[in-house]
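Encoded as structure tokens, the structure appears first; notes follow it.
All protein chains of the complex are present and in place, except for one that has been dropped.
So, subunit A:
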Amino acid sequence: MPEVIDHRPNRPQPQPQGDRVKRDPAPTRLQYRLERMWLRPIWRRTLRIGVPAFLVAMTAGLWLADEDRRALLSDGVQQVMHKVQSREEFQVRTMMVEGASPVVDKALRAMLPVELPASSFDIDLTALRLQVMQLDVIESVDLRIKPGGILSAVVKEREPAILWRHARGIEILDKTGHRVASVTARDVRPDLPLIAGESADMAVPEALALIDAAGPILPRVRGLVRRGERRWDLVLDQGQRIMLPAQGALTALEAAIALDRAQDLLGRDIAAIDLRNPSQPVMRLGIDARNSLRQARGEPLLGPDGKIIQEEEKKGG
């Protein structure tokens, strides 16, 4: 029963209750089947993901099928990228090198692939660092772009420790044996000790230790020679040498120095002290000493080459 009764002349006629068409609540067979099909996960996935994805791919593919549009698209992308990269905030204006000698500084600036000022996107710091690390003189380098458009390179150079003379020239090595630079003559760096021989650079720490240990006789030391890639000969002036063993070279050298102190061994006419077998040191006498001994015994003298001097030659001489 409605609260307000409508008496207007053109009021809508109330529909009789019984004439209302009853809708069948049951789904039709087609509806039912479609609903069940929709409940299959594979169909849902196909329709929800597959079809939209296919449409997007299709549209994109059709649009990109034209050469001009592709070029247009790539040009646009390039332009936007360039615009962003060449913004003021990304510009690198100066390069600061710390801890490098003037030569290295110059080399570093020459290595920079672009002219400053440049965008920081154009500077590949990793590649630049690898390139810089190829310089032998540089031990480590810390490259970074600092705020304010500064490319900062903090360089640590290798310290020259020793000279190595080999068949192809003379090189400066640091204390680990890594090459620092080449020199033309030994006189360029007279303050550095000298080593020689094949693969002497592999044993630079040992050589440095030996040179440290050779303190009292250091003024007489000419250098160290690597023998057979395993042991050292300490070469003194006047052609004397101390042959050190492969193992325990330092102990042997200290023993030789002790002998020298006690008996002035190296002041005598001795060509070589052979310590290759540390328990059995052997000394090779110099030619004069041997000749004095031979003369005292009445034996023929030896020449500078170590051979017995023949009588006729002697007569001739």
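Quick note on the criterion: contacts are C-beta pairs under 8 Å (C-beta built on N, C-alpha and C of every residue); 3 or more make two chains touch, one makes a residue touch a chain; residues count from 1.
Everything below uses one rule, namely that contacts and distances are computed from a predicted model.
From the list "Cell division protein FtsA", "Cobalamin-dependent protein", "Carbohydrate ABC transporter substrate-binding protein" or "Chemotaxis protein CheW", give the UniProt name belonging to the chain omitted from this structure.
"Cell division protein FtsA"
Considering the complete complex, identify which of A:Arg29, A:Arg168 or A:Lys307 is in touch with the unshown chain.
Answer from the full complex: A:Arg29 touches the omitted chain.
Give me the subunit A residues in contact with the hidden chain, please.
Residues of subunit A in contact with the hidden chain: 16-18, 24-27, 29, 31-33, 35-36, 39-40.
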